[in-house]
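One structure coming up, written as structure tokens, with questions to follow.
A single protein chain has been removed from this complex, and every other one stays in its place.
What follows is chain A.
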């Protein structure tokens, strides 16, 4: 029988709420000491159900130490939840102390939290790992009764998920049998997440709170102007988006990247004739700006908000009437969560519009709507734990208390993600932590860990000195970001910080260049002390277009949906006219892709040639394929220069054309053997993986500003380390970790193998005089992968002879006009 004290029930009554069945269920399970994964749709009081059991128990038993740990992937979420939980505690006058602990927490408060922990601590994976690195960790966490992990569906399939699962294994050693409570949106395969959350061999129970509401109403926004061939921002639809904002009380406009957010925000203000309050929200803005926007939205003072996934997680954004998704949805589950933001009333369906930014995205939107109708879901699955994160964890554990490899290995394999890590594999990681694990040169003078010779901890390993501990603590974390510059808008002699921007973008600017940031046009002045200084500009259009920023991969499921859609010419009838025309034109000029064969098109582009493979296998698989095929092209003398990938296809530019004869050579299955090995070794992709792995493993500093100032000399490129290591110790553990990181994060090898085997004899080759209609969205994508090797050097050599070719963009634009 569930025991919910009367005053808690009264509180629900006062709010005009009823205790929902899954909230009651979670309290019941808490009181029985059970671990549970709760899956429930957005906006159903999920987080509160994770806390209720703890709140009741704490107020009844008055425990001394830390009782409940709450882990969420977002700082902002922590603050939001802290506010909500504090509201109940204050209303009921409960004797419960709640505090949050993030990267922003002051040094004084952090110290106090270690000495006198609150009952409930809200934290992020990184901050938790930092807490676990202190000698007090065993004492501090020895009393926990429950760990609540929020947004599991977002975090489990990532290296941050690995951090959490390793932290859970450590906590299990300090306090065996604490409750593990996972909160998640509805996922396609909850059983995998139950395994992930539990100890190895002891998956937690699953409880699903079914969706009771009506299915959402989703449609493509009707516009006067046709959907363009290419683009990310859907400028063509701005006045229609504005019209929807005007009609509704409150609207969230979702985009996929920060730069889309900046651009769309500008476009909206240009047509915002009634000066409605519309704001922008993304993760690069300063905390103050973000907090202000959140507050205004929650209080209902905003009519529109242009936002990235930074607001996707469980934060309460007040009453939202309409959600507009601009750009491709990329995944069905993700789209449903975004749509779930609108209208929290159970009996009224959520209302959402999709605004595809280009013509391929129209197909993707259609496929997503079909899936929503059929109530199908997709989403990421937890993967085997990353070993670079294990390296970080080993050093973390040693900073807290003396360790032995055997004891630590036993602990790590208690995490389901690391259950298959053998002792031999682990030993190699441990050796890396000790001295880098270099076999050709004795490195014992610079060990990070040293073995104790005597005393109680004889035979245990401890950090060699304080500098090692300090450096490790400054570098905890697994999100390896590009270098960031603070953005300061100068005004007279003073100025205001607006947020952060990628260093590489800052470096590409010249004084006077204008660009969008924080919803303003800024004119670049200079970079000084890791700060980009700019002034407000009167210019309406910035000169520098900005395309960078995060990209989301298309889910396998949705890619398949698009492919199926293309098969079915009858389905074209419901497409907008321009899209239908585009596909029909393609069918006349070249051919439409079908399921039986792989369409490959080849055509000249200025002085270069372009070949396109319409694989529909998603971005990652196309990236790998691009790598392999361009290698083979190099071998047979076609001189590839660069390639572009989208979710739908792969385009390769080369000096010589691909022909009907050579195309079979390019797609021969043996590229998966020869080319894969050769190419991987020198590809920029593997270098990127190496950079991530080397940073997480602690070879180089994470790009935080303080470290930059003090240890400037470490900021040289990890590419240099990679090259030297590969030359002199190709068997080194970091190289194999980089390889598996690339396979895990980037390659999608299985998908690719299936495709090549299936289509090797079924290629539809189309030799064309100019780019086909279908190719335009692919080749106009500005994000290209540069290829090392002869092609680039040949091009550089041409540069020496004469200033020649016009820019590729112009050629394509001309082709479009004619």
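Heads up, the rule we're going with is that a contact is a pair of C-beta atoms (placed from the backbone, for glycine too) under 8 Å apart; a residue touches a chain by one contact, two chains touch by 3 or more; residues count from 1.
In this section, contacts and distances are computed from a predicted model.
The chain absent from the displayed complex carries the UniProt protein name "Putative phosphoesterase", chosen from "Putative phosphoesterase", "Iron-chelate-transporting ATPase", "Branched-chain amino acid transport system permease protein" or "Extracellular solute-binding protein".
Contact with the chain not shown here comes from a single listed residue; of A:266, A:642 or A:689, that residue is A:642. Note that of A:382, A:519, A:618 or A:698, the residue touching the chain absent from this view is A:698.
For the options A:264, A:468, A:501 or A:666, the residue in contact with the chain missing from this view is A:468. If you put the hidden chain back, the residue from A:11, A:207, A:269 or A:438 that touches it is A:438. In the full complex, chain A touches the hidden chain at residues 432, 435-436, 438, 440-441, 443, 445-446, 448, 464, 467-468, 471-472, 504, 507, 510, 526, 641-642, 698-701, 711, 713-717, 720-721, 723-725, 727-729, 732, 784, 786, 788-789, 792-797, 799-800, 805, 807-809.
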